[in-house]
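Here it is, the structure in full.
Heads up, one of the protein chains got dropped from this complex, but the rest are sitting where they should.
What follows is subunit A.
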Amino acid sequence: MELTWGLMIVIYLFTAGLSAGAMITSNLAFLYGGQEFERVSRWGAYLSPFPISLGLGLLVLDLGSPFNFYQLFLTLELSSPMSYGSWIILFFTLLSFGYLYLWLPQAYQKVGQTLQLERWKKRLAMLMPFLSIAVASYTGLLLNAAVRPIWDAPLLPILFLISALSTGVAAVIMISNLSPWKRARHKELHVLTKADAGLIILECLIILIMIVMGRSSSASESMAFSSLLVGNYVWVFWLLIVGLGLIIPLFMELMELKGKIPVKWVWPVTISSSFLVLFGGFFVRYVITYAGQTNSWF
């Protein structure tokens, strides 16, 4: 079929995952790292509400009847991932702004008492990981439900979840490194980089399993996966995703972790590896969204 869902949807899938990933990074760093991880928790909280808000804006603009979008919130259709997903995303986005407020410097917190706000921060930090996992993986269920080749891969929600976490961590690494204020310390970065490297390895494994499963499935499915490996999407898949988005940043991160990078290179390497992770994460959404539509059943 012709392309029904285009770049807007790709951007939306990417930004939703990015926000969810940044949120979890902030929550866990805060809950388990405390003061020592204060800077990355803070940057995660500052970042999280914005990508998803942008994605949502584009999504509404992409509707055929944008002014009708409130219809989404007059009902809950349990068979439609887009329906329950919209509710989840609504709560996530509202609460992520609340969470951001709780991380503002005291001078900007005009409402509420400091002690109470601290308590709320903890409560939200315990709740948000669940919402974030829901946001990140529902995007996979969204495509699953349309039952097209590639889109119906059972591992898709997991792939999107892991990719979301990885891009979230990378975005936090990047911002907390770029900022002159509250810049992340070495220890924080070390832990995040380790986490990201682990996530990338996991993501590679999942992609591999998905391909093996797809190739041993029906002819339509197998053909669709071929379009990634050797067909229309061969460059996007091997060069932009596997090469630039997974292997190279993984290699850079492993070198960093081993301390093999000369001190004056650490900063640029950190920034470029996290950028490449974001870049790869975007093209993962791109290739799945597009290849799922340019292939159909036969």
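The rule we apply is simple: contacts are C-beta pairs under 8 Å (C-beta built on N, C-alpha and C of every residue); 3 or more make two chains touch, one makes a residue touch a chain; residues count from 1.
One rule holds in what follows: contacts and distances are computed from a predicted model.
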Open item on the list: Not counting the visible chains, the remaining one has a UniProt entry; which protein name from "4Fe-4S dicluster domain-containing protein", "Amino acid/amide ABC transporter membrane protein 2 (HAAT family)", "ATP-binding cassette domain-containing protein" or "Indolepyruvate oxidoreductase subunit IorA" does it give?
Closed with: "4Fe-4S dicluster domain-containing protein"
Task: Of A:F130, A:F251 or A:W297, the one touching the omitted chain in the full complex - done: A:W297
- [ ] Write down which of A:R42, A:R148 or A:R285 is the residue touching the left-out chain.
- [x] A:R148
Task: Residue ranges of subunit A at the interface with the undisplayed chain - done: 1, 4-5, 63-66, 68-69, 71-72, 74-75, 77, 79-83, 86, 145-148, 151, 218, 292-293, 296-297
